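Pasting a structure below so you can have a look.
This view holds just a subset of the chains, kept in their places.
Here the chain labels run A, B and C in written order, and each chain numbers its own residues starting at 1.
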Amino acid sequence: MDTTETFHKKGGTDWSSPTQISPNTQYDDDSPVHPYHRGSQERRTSPKLNKARGRMGLHPNAPIDETHDLAPHQDLLWSRIRLALREPFAEFLGVFVLVLFGNGSVAQVLLSTGQKTAPGGNGFGEYQSISWGWGLGVMLGVYVAGDSGAYLNPAVTFANCYYRGLPWRRFPVYFIAQVLGGFVAAGVVYANYINAINALEGHGIRTVPPVATATAGIFCTYPQTFMTKASMFFSEFIASAILMLVIFALKDDTNNGVSMQGGGNWFPLGMFFLIFGIGACFGWETGYAINLARDFGPRLMSYILGYGNEVWSAGGYYFWIPMVAPFCGCMFGGFIYDLLVYTGPSPINTPWLGLKRFLKPGEAIKAVRQHEQRNKDEGVV
Amino acid sequence: MDTTETFHKKGGTDWSSPTQISPNTQYDDDSPVHPYHRGSQERRTSPKLNKARGRMGLHPNAPIDETHDLAPHQDLLWSRIRLALREPFAEFLGVFVLVLFGNGSVAQVLLSTGQKTAPGGNGFGEYQSISWGWGLGVMLGVYVAGDSGAYLNPAVTFANCYYRGLPWRRFPVYFIAQVLGGFVAAGVVYANYINAINALEGHGIRTVPPVATATAGIFCTYPQTFMTKASMFFSEFIASAILMLVIFALKDDTNNGVSMQGGGNWFPLGMFFLIFGIGACFGWETGYAINLARDFGPRLMSYILGYGNEVWSAGGYYFWIPMVAPFCGCMFGGFIYDLLVYTGPSPINTPWLGLKRFLKPGEAIKAVRQHEQRNKDEGVV
Amino acid sequence: MDTTETFHKKGGTDWSSPTQISPNTQYDDDSPVHPYHRGSQERRTSPKLNKARGRMGLHPNAPIDETHDLAPHQDLLWSRIRLALREPFAEFLGVFVLVLFGNGSVAQVLLSTGQKTAPGGNGFGEYQSISWGWGLGVMLGVYVAGDSGAYLNPAVTFANCYYRGLPWRRFPVYFIAQVLGGFVAAGVVYANYINAINALEGHGIRTVPPVATATAGIFCTYPQTFMTKASMFFSEFIASAILMLVIFALKDDTNNGVSMQGGGNWFPLGMFFLIFGIGACFGWETGYAINLARDFGPRLMSYILGYGNEVWSAGGYYFWIPMVAPFCGCMFGGFIYDLLVYTGPSPINTPWLGLKRFLKPGEAIKAVRQHEQRNKDEGVV
């Protein structure tokens, strides 16, 4: 089964004609012959563009439908910029959609709490609406951000770099795009709900939980007051671990539970249920941030919008936990999946469960350098 | 990638036999040879029918399954009328189903608010039921109205004309059918709930929010009282923008997030989640009309049914906002998607992001005229 | 496009090998050569079995997987009985599952209303749980009852006989099986909830709405007290019409909205959304029976279980409305779909929209007789 066949399985993309370049092929920088070389017509995307992308850490070739690539309009300035920034734009827009729905759902439920004139007589939503909001936000974000792999979460990108061979040098540009997406979306939600926030808090007053009329919880997460620091960390850790474990399962087309169900097709819907579930089952104590981009981006925006230093100091300077814990949790969740299930290439499936590289760092660094040199020699970076 | 292949990708329709004519093929009026010419048997639909359709702005050939087209009953009068009005009928019925469920859900929740004899002891639904109602109404409407492209919304039709090459001359007949669908559905919902409306408001009394027992909100949207005009517009604008952005993503089969997931199959379910999400996250302030047909059609019906001039004057003559803002929002949402993601043919992918045509209108009009003349010469209109 | 291709489209059943006999092929009794004749090996199902099935109005050949049909155990007595009664068994079990979940959901919500010890502090469900119950009951019932076509509703069977050529002589045996399924399921739900019913009503006391502690509403529908007779009928009529209209759309694989979405696969899920929607939008006033089997079957059971004559007399002898209105509604809904959308064979697509047969009954009866005689000559009944 060569790479081509793998892609056939994943979702029916026809690779017999080299239509699309996927940025997510495992270890794709290593493959000596790239699919696009098989095409007969010349692509528009020039070596210059490749170089610009390479510098950002992206695959030299932007993922683009071949017929679109051959169109004359790809020579236009903006088309070239869009190709150069294809994956960052996708991650930005994906997280934007995700946080727009997520923050929007919290805003609507929180601000309309108890409103008697609502149909049904009790506000425009309830806690469950928030599970819906984040769940379908991720689902629709995955559809929107398909060209970048739709990680939508720095911790998920990180675990894919470590466990699935996504090149590390892509992490920074993805990271920036993801945080920016959350940042901008929070601003849009604020603009949309500013009247209602004023009506609840008063003009110019902006407060942070546990103040009774606080609205900062619309944008980022604040822990319940009964929680200890260790429990806060654990709650984010375990939610992130289950997130990564299930994502790896849903993306593992050598797992019968996925391949026999036509897994690729079901990924976005599976993500809806996964995020809904984390919200319904592990969302109370710390607000299930499980994503730096979804928490830090909006937190920064709320700080700029005037919620004060309390956005950082609340909950005993809680803000760092949803930044750090998701990375630890996703690494652990990925570890569990690879330890118990995954039979493909993974650090876990190297000697000593991959720990050797930590014991002999010199050799590991050498191997990474060789890997990168090979890439350069082949002109893929 | 020729047109045939595009259709293969979209949802598996077998175009190797020229079974169906799609009214939505991009720029299809330009293609010199129409698929149906490849068929060996003669179609029943006569040149006369083509002419009648062309006058309404429709594609000269009605979309119809080839085997059905060859059946003798297509010569019957009504079959010919149905073919002539195929897309308007589909849009009518689609919006009818959409508004039937949407208005029905508001009616049930609003009129049964707080009823203690309900199972559960608190009415027959809650705000979330309304998200369900509109969401599944759109989903089922998309299934019903497949032969017309299932736009179900003038603003979505408009953005497809501008960004995706749907011929502009189809807009009017789609528009009329969509508004009529909403108009009639509102009447049916009124007839269904007339006893309950009488029980709540009193016989012959019909009021509009913010009156406490108002029932006009069943049919069309009225804004929350704390909203400023600018905020009302912004709320409808942003909800419409996100609507169009996600629809363009779900319909873009060069987007890996869609094509690798078998996007076509998932479109109606994706619409359910999208509309549910807009209702749960951006539905409070202005009632998420995001659709002239869904708001103006029922508003007109409620005016006729005796809700008085307040249906127009309420909220400071709010009624024009859900007519205008969706067009602005959908145009903006489409702009964002094409700017950041879409690599195919679009005004955004022409020099100066398509602004040149506004700076040199003479040339643009000339180009459109030439395009239309070509169509006429080829006999397709 | 021949029949084989149609079936390929519907859901991928491989008809190039004559694996399965579908009881739902349109006008299948007319086709001179039956698919099973193309098989090389001899089927186990004997002429005797065919005769028994024919007498019940069923297709002479039971729908059975070919490899199963060749197995020796098909000669066993029970296997032969099961084949003879294949479709009635399927309809029975489908309606059984449907009513089990439907009545069960009403029972749980109604009997636990307001229970403070529930997680969440307010009973074990709410009105929306009932929409879930009926919706997923129908969905799972459709999966279970696939071999009979999964009509699960006499009115839907009736409309399929009239509009889609399902032989009329199959109606009675389907009808009996469907009503029995609802009857038995109601008994099981009663047995399951007898303790809780006793706790609410008192031992030996069984009452019917609008008594405050009535539990008869678990089994069948009772209208709201403010309803007039005409409105009751209209409410059931319109809900049944929308049911049939959407089912015909979901089953119409010449409708682009379905065929391009791979409609067959999505039918059970589409039914979930349809039934959920009818419950959430048109379920309050009369309880959305829309199905004689779901209402009369359990009503009869509740009468036998001791709920008294009030199960018939309640609501001004309301019981006949959910028996009659669904037939009228389904006929009307089917009429609308065929009038505005359907281009295939249908009475609507005959001269004078099919009214000619009512004006010249002699000719129509003659045509039906000829049709049946042809069937006999060909040995299919």
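Some observations on this one:
Here is the rule we go by: a contact is a pair of C-beta atoms (placed from the backbone, for glycine too) under 8 Å apart; a residue touches a chain by one contact, two chains touch by 3 or more.
Everything numeric here is computed off the predicted structure, so don't read it as measured data.
This structure file defines a homomeric complex of 4 copies, of which 3 are shown in place.
The criterion applied here is as follows: only the chains that are shown with their structure count from here on.
Taken as a contact graph, the chains are arranged in an open line, each linked only to its neighbours along the path. Per-chain Cα centroids separate chain A from chain B by 31 Å. Inter-chain centre distance (chain A to chain C, centres taken as mean C-alpha positions): 44 Å. Residues of chain B found to touch two or more other chains are 123, 125-126, 128-129, 265, 269.
The residues of chain B lying in touch with chain A in their complex are 1, 106, 109-110, 113-114, 123, 125-131, 209-210, 212, 217, 224, 226-228, 231, 234-235, 238, 242, 245-246, 249-250, 254-263, 265-266, 269-270, 273-274, 276-277, 280-285, 336-337, 339-341, 343-345, 348-351, 353.
Considering their complex, residues 10-14, 17, 19-20, 22, 63-69, 71, 73-74, 76, 78-79, 82-83, 89-90, 92-93, 97, 100-102, 104-105, 107-108, 111-112, 117-126, 128-129, 132-133, 136-137, 139-140, 142-147, 150, 188, 191-196, 198-199, 264-265, 267-269, 272 of chain B touch chain C.
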